[in-house]
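Pasting in a structure now, in structure tokens, and then I'll have a few things to ask.
All protein chains of the complex are present and in place, except for one that has been dropped.
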Amino acid sequence: MKEGKMIAMLLAGGQGSRLKLLTSDLAKPAVPFGGKYRIIDFPLSNCSNSNIFDVGILTQYKPYQLNSHIGIGSSWDLDRRSGGVRILPPYTNEKGGRWYDGTANAIYENLSFIDELDPEFVLILSGDHIYKMDYSKMLDFHKSKHADVTISVIAVPWDETHRFGILKIDEDSLITEFYEKPKHADSNLASMGIYIFNWSALRKYLVEDEKDPNSSKDFGKDIIPKMNADGKKMVAYQFEGYWKDVGTIKSYWEANMDLLDENNTLNLYDRRWKIYSKNRHLPPHFIACSASVSNSLINEGCQIEGNIKNCVLFNEIHIEKDALVTNSVILSGARVESGASVHNAVIMENVVVKSGTVIGNPDSDHILLVSQNETVES
Amino acid sequence: MKEGKMIAMLLAGGQGSRLKLLTSDLAKPAVPFGGKYRIIDFPLSNCSNSNIFDVGILTQYKPYQLNSHIGIGSSWDLDRRSGGVRILPPYTNEKGGRWYDGTANAIYENLSFIDELDPEFVLILSGDHIYKMDYSKMLDFHKSKHADVTISVIAVPWDETHRFGILKIDEDSLITEFYEKPKHADSNLASMGIYIFNWSALRKYLVEDEKDPNSSKDFGKDIIPKMNADGKKMVAYQFEGYWKDVGTIKSYWEANMDLLDENNTLNLYDRRWKIYSKNRHLPPHFIACSASVSNSLINEGCQIEGNIKNCVLFNEIHIEKDALVTNSVILSGARVESGASVHNAVIMENVVVKSGTVIGNPDSDHILLVSQNETVES
Amino acid sequence: MKNCLGIINLSESDNNMNLLCHSRPTAMLPFAGRYRLIDFTLSNMVNSGITAIGVYTGNKVRSVMDHLGSGQAWDLDRKINGMFIFTPTYDYNVAFAPKFGDLRHFHQNISFIRYAPQENLLFAKSYMLMNIDYQKAYQEFVDSDADISMIYKRVNDPENRFLGCDKIHLDENGNFESIGTNLGIDESFNLSLEMYFMKKSVYFDLLYNAIEKGTAHYLREAVFSGLDRYKVHTSEFGGSVFCINNVKNYYDANMAILNPEIASELFYKNGLILTKVKDEPSTYYKPQCTVKNAFVANGCQIDGFVENSIIFRGVKIEKGCIVRNSIIMQKTQIGQNAHLNYAILDKRSRVKEGVTLIGDPSSPFVGGKKSMISREALT
Partner (left out) sequence: MKNCLGIINLSESDNNMNLLCHSRPTAMLPFAGRYRLIDFTLSNMVNSGITAIGVYTGNKVRSVMDHLGSGQAWDLDRKINGMFIFTPTYDYNVAFAPKFGDLRHFHQNISFIRYAPQENLLFAKSYMLMNIDYQKAYQEFVDSDADISMIYKRVNDPENRFLGCDKIHLDENGNFESIGTNLGIDESFNLSLEMYFMKKSVYFDLLYNAIEKGTAHYLREAVFSGLDRYKVHTSEFGGSVFCINNVKNYYDANMAILNPEIASELFYKNGLILTKVKDEPSTYYKPQCTVKNAFVANGCQIDGFVENSIIFRGVKIEKGCIVRNSIIMQKTQIGQNAHLNYAILDKRSRVKEGVTLIGDPSSPFVGGKKSMISREALT
């Protein structure tokens, strides 16, 4: 065992079906976000910034775009001589092929990968959330508590506790109780789905759980409760800062709009904690004489001749003269033609909003998701 | 379509079961060869030396060692900003998971990968053979013949034609007939399993073949005969040089021994056509005063105190004083203790041949495969 | 073009670049919000299919190495072919620097070209800026079996932007006649783009002749003096060309990209221009900003008034600023209520609150790298 070494295993197999059209061709971690990122850029950049250089990415559902986004990991400085980022899809052996069946099973199927890296600690991450977090501080906490498991938690508004897995802790941060989506909670600390395990302990439970025919092979439902029942030391690490699950179209749109608040706590401009992404080598964007731009994020290769307000624009977007776009997220390659207007919408890649079209209502709080063929209301 | 562009698809899913213990933990392309290589190093280095920089590697059977050998492809100069080497395992979509089912199906399942690269030509390779070949010359030939398919062939001894797929050609290199392992052949040109297709043509046949419930989804058995039946232009490219299928323990041993012939046509020392492999950063080897070394290949990190003759030694092998090894292939990390002797054998990784043991008979033409737990005779 | 080796020599004259070339060669001048001039030279070659490129750094090694690194941005960090960087050798640098031109440098690295597997050479300069596909000119060179081929552009130059550049004369059949220097006499002429295709054997012949006979110190001279002995071909280039050999031309070329047609040609026509990656987030336009006719790179935060300007990566323009007709380079910060017109501010400058800097279109105000400009300092 390499003392003090921590590796990360990132569960990126999720379909994210509540994101509808956004995930019809790709896994949820590959969904574009914030003008130039994909969701998975956040945990990957966190790893790199936290000095974690061994990252296994478990893929299963439509991994093609994710694979081509990650490439050899160079964007996140994870193209390493040894270790680095490794994509871990399901595989076959003499007994035939085995798809991943539950989060814990996905890790179990890659025991040999982890054993070869021989870490003391394993960090389990998911590719579904937007946040910046220094995992090395969580590890310091884990070590200082001499815990077997540390679960990262965040305080959520009391009226939303029913949407989360809620943990109750004592004054020493020891976890005393779990509630999965409770109707009435007496704690507002929600699990962020980020775990640090001592690998030797986790390994044992994974092997045992695999043999249990009644197990759903899930960390939250099976592994954690079993370890708790055995009296393993489980502590909660309280995270403070921006954290958002972009599980629905509405929350996806909101998380993008959050970036337009000058005082947003995600702060993408912090040079000490950059979020890295694949680079496209596009030229700067051009704001024409006829344009008006206000409270918006604009990425490379855009050409803005019309009016935009409160928008997040990805790359190579063309907003023609006299077009109006407000409170919207526009994905790469889209075009809004002269005279068209778009409000409270998410416009997907390469969509052309024809001249004269009106999409959305500025006074409604419904968010529209617009693809080339259909419009979905959230 | 990018005019003139050729990409390679390398079929590396084979189990290679006739290699017995050598493939109990890894796919055949990952089998070690020639003192420092794995079989797949040959087609990969050929690609790189032939200026083919987009290589998809189709894996399925126990891909772990293969993946970790290939890494990000930097050893073969295939870690590219775009393109480069990509490992293509099976994946799931909305309809569930689909394992590769036949060589043609494996390519079919990766249509979107190829379409994105948008080549004019696709080179189909397998990871099972030892040879050095300039694929760009084969492409020149393919273009000059205005062919739809070019199959690389090699003249084999007449008494071995029954082991191969045999092609008959006319004076223009047009393929006139196919025989799969014929009892009596009137041609000795064997298919090397290397094809160049015009991608637009191949794509059509792959899509059609996929719908055919009677097809075994194999290039040799289904795609090629169907294209032939449709009158597509198929030509044979005659390769001259070293080419060996290492399908059995005996042929594996022979191919290694071939390297000890000073005039062997594979010539690993040719600086214009280097064979690349993953580098281990080991120090040079040490030949002690007590050693005698003759007609042998020795790799880094070995310590030779005993006597070796006609051997291929991989890395970090220790031959103790007064040990004798002849006509053998010794894989990495093995140790032959003082007083032991080994003849006509393949010794697997980390095997310790205990003091006083005698393995093999110098006068027999049987080859022994020795693992830590058992010895198999070929 | 796998049989063609690209050669870029960065020992270009930078006498007319004011503070901008104090610590960098011309090739490393920042351009168009996120590039350096050499990005165009390298990307043109890479996009045309050249896979091996030698770069002779000249003496300002640091700036060159910082930008080029291992060639990763151009996918030239390769084991086979890729980018070969030639810093000055020790002897040359200390003992002979002032005495010899670039031929000495080429000669000291002669084995690189000799042992390269490519049979043809393409020499290019970075101060001639364009987006060019070399494949057509290369094919012409190969088909014509010429010894040397020069690429030129037919220009109309009433404003004398190309003064002092090389000028190619063709005979009535369009064949090469001679090459000379443009003194601005003719309004229209054939501008040499200083890009030469050359057979390797011809290169060695030129080099040995020039050094042994002492007839030339620069490759350009050697080529000119050898033209009578060789079969010379010419190819015309039809696109836009900017010659960045003084501050005025540098300023004008930047401003030219505010024309979307020119921008589209320079940045997209024959392939994207590749440069070092900086991982900047998108640019944030604050609620009260006003931006018109501007070319803006990523990572900026803009709160003022910006017009007819080029804004590089990571620039901050605070509330109440007026920035017009200016070029603001990477990570520069413009404090509140500052007023800039016809200014070029180099990387990491800081303009403090309320400062006014006004230049003239023919002679813009130039602020050096990392300069700190405050009202206290100016008075």
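Going by the order they are written in, the chains are A, B and C; count residues from 1 in each one.
The definition used in the following text is that contacts are C-beta pairs under 8 Å (C-beta built on N, C-alpha and C of every residue); 3 or more make two chains touch, one makes a residue touch a chain.
Model, not experiment: these values are computed from the prediction.
One of C:20, C:52 or C:85 touches the chain omitted from the figure, and that residue is C:85. Touch with the chain omitted from the figure is made, among C:19, C:61, C:163 or C:262, by C:61.
Residue A:48 is the one among A:23, A:48 or A:126 that touches the chain not shown. Considering the full assembly, C:23 is the residue among C:3, C:23 or C:362 that touches the omitted chain. As for the chain not pictured, it touches chain A at residues 48-49, 51, 77, 80-82, 276.
Considering the complete assembly, chain B touches the hidden chain via residues 34-36, 74-75, 260, 262, 268-269, 274-277, 279, 281-289, 291-300, 303, 312-313. Residues of chain C that touch the chain left out of the display are 23, 59-62, 65, 69-70, 72, 77, 79, 85-90, 93-94, 97, 279.
Here is the rule we use: only the chains that are shown with their structure count from here on.
Relative to the centroid of every protein C-alpha atom shown, the closest chain centre, again from C-alpha atoms, is found for A. Centroids built from CA atoms put chain C at 46 Å from chain B. The residues of chain B never reach two or more other chains; the list is empty. The set of chain C residues that touch two or more partner chains comprises 72.
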